[in-house]
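A protein chain is absent from this complex, but the other protein chains hold their places.
Letters are used for the chains, namely A, B and C, taken in the order the chains are written, and counting of residues starts over at 1 for each.
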Amino acid sequence: MKVSYYPGCTLRNKAKDLDIWARRSAEALGVELCELEDWQCCGGVFVAAKDEIATKLSSVRALAQARDRGQPLVTVCSACHNVIKRTNQTMRTDADFAAKVHNYMAQDPNHIAPYTGETEVYHYLELLRDVVGFDRVREAVKRPLTGKKIAAYYGCLLLRPGKVMRMDDPENPRVMEDFIRALGAEPVIYPARNECCGGYVVLENAQSAEKRSRTVSASATGHGAEMIVTACPLCKYNLVKSGSELPVVYFTELLAEALGVKEESYAE
Amino acid sequence: MQNKNERRREQILRISGVNPLKCMRCGKCSATCPSYDEMEYHPHEFVYMVETGDLEPLIHSASIYQCLSCMACVERCPRGVEPGKLIEALRLTVIREKDGNHMTADTIPAVIDDETPQQAIVSALRKYTK
Amino acid sequence: MQVTEYKPLIVAFCCNWCSYAGADLAGNNRLSYPADVKIIRVPCSCRVNPMFILRAFQRGADGVILCGCHPGDCHYTTGNYYTRRRMALLFSMLDYLGIERERTRVEWVSAAEGAKFAATMNDFVAQVAALGENKRLEDLRCKK
Partner (left out) sequence: MQRIGVFVCHCGTNIAGTVDVKAVAAALKNEPGVVFSTDYQYMCSQAGQDMIKEAIAEHHLGGIVICSCSPRMHEATFRKTAAAAGLNPYMVEIANIREQCSWVHKDMAVGTEKAIILGKAAVAKVNLNTPLTPGQSPVTKRALVIGGGIAGIQTALDIAEAGFPVDIVETKPTIGGKMAQLDKTFPTLDCAACILTPKMVDAGQHENIRIFSYSEVTAVKGFVGNFDVTIKRKARYVKEDVCTGCGLCTEKCPQKKVPNEFNLGMDNRRAIYIPFAQAVPKVATIDPDYCMMLKSGKCGVCSKVCTAGAIDYKAKDEYIEEKYGAIVVATGFNPISMEKFDEYAYSQSKDVITSLEFERLTNAAGPTQGKLLRPSDGEHPHTIVFVQCVGSRCEACSEKGKEYCSKICCMYTAKHAMLTRDKYPDTDVYVFYIDVRTPGKNFDEFYRRAVEEYGVHYIKGMVGKVSPEGKKLHVQASDLLAGKQLHIDADLVVLAAAIEPDRSARPLATMLTASMDTNDFFTEAHPKLRPVESPTAGVFLSGACQGPKDIPETVSQAGAAAAKVIGLLCKDHLTGNPCVAHADEMMCNGCSTCERVCPYGAITYVEKEFRMPDRTTKLRRVASVNEAVCQGCGACTVACMSGAMDLRGFMNRQIQAEVDAICK
């Protein structure tokens, strides 16, 4: 099947590997990631204020393009996913906001039909769970990660606000644990998995971010994890920077490894 | 002065969509806030201060730049008050004013390293500048 | 020549359990309101057929007000919810026909709200009086 794909700025730069392994794995699972044309950066964070219109236009353009292609929109980066899904929800529920967006968009040279939230937005993990199915992932695994104790780190962006993201139970999620099981490894459940790593505040108050990230990695370590897996480049950065004893890897890397497509992507 | 304060308060309520009167003062937002120790004023105090219009101390407090936007308070608030959105609206109100930027492009190189993801930089600029 | 002050004709439908009792309480407390208001007792505000209101306008009423129990307090549990919906529709139709919105009103008055009843009637009468006579739906054949 074909889906529209929004990689986001970080996956083009500092987190290239997150992107490459996502593409390779999707291919191995029979999903074609069709990258959007001329996509623009989502802005990194969703600005909740109702009068922030311009900051959400790039997301609306991405959503509209996917709608015109008749495809769901898939993201890998937690931050892009959070921004695009919340923008989509706002377009669906806030008519006043949507009208203002349409006024902006009408001035676009490549003006498109007004977008009203038709596109389905999936995180790559949701794609695996809801479209591909973890059973199919399990069957496609060539090198199961048997015996590995892996701590899934959700952070805040994947789950919250739960009413909008609708990804999983925001307090007791299981999508990443199920993913880890599908790869043959053993998930480690620890309480800090849905706590924030410190996010962008690392640029404002590095100590604060360090404290947050340490709490997370200490909790994972305390519960016997050998590795932390994440979906967000900023989470990974903060965890590594704070001196996590455990290796921090992207979930797509694990997936590519289990599917046996990791070396291929190295060759590129 | 009174008017300016009232205008700010009105804008904060409007752009956040938050109704502080829904708050039942349980303090769960502050119980859940990961940045609690970094803040001088805490989420439940933000809500109360906006409710009563006591904005000056907040505006001059570094607390408003410590929020991680992690939405834990929004998720767990039993009354649906959404303190996180209120804090964001307050911060926007401050940085949109003259000389309100909390961070400039010039200051960025000093706080990043080779590994800093782009996402962190655009996020910080979006949160701290107009 | 004698100049007579314009007196609007107001029909008020009051439910037996709350608003009619509220009107009685206004009386007990001697809270006056214009005599232009004439009350018709109905068991529940939901007994008021839109036909009655149209009939009143046709017969020359200048304003019609419908009073019922507060939402959630209906003696019959849900009657006033029906009223609320029906009247929203009827009033928008009347609006379409050119009967000003200000000539009609739904008000919740409990048995304890004598003061509210009187205040509401004073306000409504003043509002209708400001609009002047209702000619739009009036059927002159009905006039004596």
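Keep this in mind: a residue touches a chain if its C-beta (ideal position, glycine included) is under 8 Å from a C-beta of that chain, and two chains touch if they have at least 3 such contacts.
Model, not experiment: these values are computed from the prediction.
Considering the entire complex, the omitted chain makes contact with A, B, C. For the options B:Leu13, B:Ala31 or B:Ile59, the residue in contact with the chain missing from this view is B:Ala31.
When the full complex is taken into account, the listed residue touching the unshown chain is A:Ser219, out of A:Ser25, A:Ser58, A:Thr87 or A:Ser219. Residues 9, 11, 16, 20-21, 23-24, 26-28, 30-33, 35, 38-44, 46-52, 55-56, 59-61, 73, 75-79, 82, 86, 118, 142, 144 of subunit C touch the missing chain (whole complex, contact as defined above).
Residues of subunit B that touch the chain left out of view are 22, 24-33, 36-37, 42, 44, 72, 76, 78-80.
Those residues of subunit A that touch the chain absent from the view are 163, 169, 171-172, 189, 191-192, 219, 222.
FYI, only the chains that are shown with their structure count from here on.
Separation between the centroids of subunit A and subunit B, computed from CA atoms only, is 25 Å.
Distance from the subunit B centre to the subunit C centre is 50 Å, each centre being the mean of its Cα atoms. Note on chain placement: the centre of subunit A and the centre of subunit C lie 59 Å apart, centres being C-alpha means. Across the assembly, subunit A contributes no residue that touches 2 or more other chains. In the complex of the two chains, the subunit A residues touching subunit B come out as 8-10, 13-15, 41, 43-45, 47-52, 55, 77, 79, 155-156, 159-162, 170-171, 195-196, 198-206, 208, 212, 215, 233-234, 237, 240-241. Those residues of subunit B lying in contact with subunit A across their complex are 14-17, 34-35, 38, 65-72, 74-75, 84-85, 88-89, 92, 102-103, 108, 111-113, 115-124, 126-128.
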